[in-house]
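Below you will find the structure I want to go over with you.
One chain of protein is taken out of this complex; the other chains stay put.
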Amino acid sequence: MEFRSCVKILNEWDIVAVRQLGRNVAKELNFGIVDQARITTAISELARNIFLYAGQGQICIEKIFKDGKSGVKIIAEDNGPGIQDVRKVMEDGFSTSGGLGAGLPGVKRLMDDFDIDSKPNEGTTIIVTKWLR
Amino acid sequence: MEFRSCVKILNEWDIVAVRQLGRNVAKELNFGIVDQARITTAISELARNIFLYAGQGQICIEKIFKDGKSGVKIIAEDNGPGIQDVRKVMEDGFSTSGGLGAGLPGVKRLMDDFDIDSKPNEGTTIIVTKWLR
Amino acid sequence: MDSRSLLEQKYREIINNYLSDQNEQLLYQGQKLSRKLIEYSTTPEEIINLHRSILIELEPNLSQSVLSSFDILLEVMMGYGLAYREHQSLRNQQQQLKTEIEIARNMQKTLLGTKIPKMKSLDIGAISVPAKHMSGDYYHFVEDENGCMGVAIADIIGKGIPAALCMSMIKYAMDSLQENVQPHAILESLNRVVEQNVDPNMFISMFYGMYNPIDHQFLFSSAGHEPGFFYDSKHQQFTDLSAEGLLLGIEKKTKYKQYDISLQKNDLVILLSDGVTECRTKEGFIERKILTEIIKKYIDLTAQEMVNHVYKELERIQAFQLRDDFTLIILKRVN
Partner (left out) sequence: MDSRSLLEQKYREIINNYLSDQNEQLLYQGQKLSRKLIEYSTTPEEIINLHRSILIELEPNLSQSVLSSFDILLEVMMGYGLAYREHQSLRNQQQQLKTEIEIARNMQKTLLGTKIPKMKSLDIGAISVPAKHMSGDYYHFVEDENGCMGVAIADIIGKGIPAALCMSMIKYAMDSLQENVQPHAILESLNRVVEQNVDPNMFISMFYGMYNPIDHQFLFSSAGHEPGFFYDSKHQQFTDLSAEGLLLGIEKKTKYKQYDISLQKNDLVILLSDGVTECRTKEGFIERKILTEIIKKYIDLTAQEMVNHVYKELERIQAFQLRDDFTLIILKRVN
């Protein structure tokens, strides 16, 4: 049975909670200090996105094992307004909320796999994975 | 009488010598550690440019005092081939010799004033200044 | 105190609090501070220096080695500082360029704009999305006085600004064409214009079709354009809308063959640019077969809904990175 644990994102405290969860899972999987920080940063960005644009949602963290590799998978879901133009949001330098390099392109670069599904008025699901090397 | 001291740039050792000179002058003028490093980096880039593109030349360091302010002025001169297209060399991301952000635009950003005069087949003179704040 | 010193003070505070209680809350504050520092253009070498001074405050007996090691860290971080400064400037340039391209794109839209004709017997849907900032794809509808509808779809070999520039140039040629001419003749006349006027390294593929609502015949010719599909609703089968013909701009005297098909009720004509079929995923290009399967899923929707859905689906399987301009037109006989 795979490990999976979720945190509801309702306020800024939940961002800290889900960061903590992600960092612990990354530690347990033996990710190094730098990768721990990267995974936490990615989670933080995803949580902030939910908090800022959807108001609420949840983030689940999974340990995954495949072909002898282990990794951490992060699923961020919300029922917010959805992203009108995903291509635009994935462009560098588009994000105005974060600093340089933040936003979803930043998350994509911090992680190994990135998938996004967004439907206007239904919500957004983002799934990202980082593999232990 | 203003202080002025020059180093001929003939080989890589001279780059170290002129860095040392610049760092000392910056220290004497009470520039902070970070500004010392910036001034040294700018000198280093100018020296490297001479070394790489002109073969040889010289760099002079001056202490300058004006309107109650003090500062350091760096004059880099060579009789090399000159720069064909100064506008191009001053574009970001043009420099291929250095890493990201290096080259003359980098020097310009590290210092307060920047002037360049280049004549094909005659040589290039670059004068940069940093003021103590 | 200015905002710089406030941020430095904040950094000092976070570290001090963290030393007495190492919790995630403080690390999160660190991340938020990072954003702020960048917002106020603090450079990485300044952070290193700040950190060094805080260590000295924290540990008055800090060993000389630890202190000296920071000289090297600072030196190494200078390179990152240069990159960071270049980034800020590049970002501004990028922003300006985007504004400029946005204006040019709007000019292009106005210039190339075409209205989808309203016809009793034909439901028409069209979508065109540039891969980059500007499109080198083009489509155009015309209705002549006999009620026939002409449809052109073209692709400049090349993308982005050069293709857009080229497209604007041949647009004039299109406008000066006479109405009521057959597809093969239209391509032949356009070919002459392109051959004469456009850069010799620019080629254009074009498909021209003409639908007659009286006899429901669809005539078409192609100048080296990616074949579309014909969907036979009775047998629920797709066949390629193949047609021979050289690209526009290669040879002055090129002749184009003309083909025709007959549309029954609910039959479809699907026209596209190669950006649709050459949709590249992690696993390689998709097959034309996969495309027809996707179209089939939406076959009961209106033509416009169909093209929108197909685009959305293909956009996602390419991870939102189009490699080529994407143009898809569906004509559905409804009466």
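The first chain written gets the first letter, and so on, giving A, B and C; residue counts start at 1 in each chain.
Going forward, contacts are C-beta pairs under 8 Å (C-beta built on N, C-alpha and C of every residue); 3 or more make two chains touch, one makes a residue touch a chain.
Source: prediction; values computed, not measured.
One chain is not displayed; in the complete assembly it touches the shown chains A, B, C.
Of C:Q9, C:S68, C:S262 or C:Q321, it is C:S68 that touches the chain left out of the display. Only one residue in the set B:K66, B:R87 or B:R133 touches the chain that does not appear here, and it is B:R87.
Touching residues on chain B toward the chain that is not drawn are 15-17, 19-20, 23, 40-41, 44, 86-87, 90, 92-93, 98-100, 102, 114-117. Contact between chain C and the absent chain runs through residues 11, 14-15, 18-19, 22, 26-27, 30-31, 33-35, 37-38, 44, 47, 51, 54-55, 58-59, 62-63, 65-66, 68-69, 71-73, 75-80, 83-84, 86-87, 90-91, 93-94, 97, 100-101, 103-104, 107-108, 110-111, 132, 158, 160-162, 164-166, 168-169, 172, 199, 202.
Where chain A meets the chain that is not shown, the touching residues are 32-34, 37-38, 41, 92-93, 99-102, 105-106, 109-110.
Heads up, the rule we're going with is that only the chains that are shown with their structure count from here on.
Work out the mean CA point of chain A and of chain C, and you get 26 Å between them. Centre-to-centre separation between chain B and chain C, using Cα means, comes to 43 Å.
Residues of chain A in contact with two or more other chains: none. Residues of chain C found to touch two or more other chains are 87.
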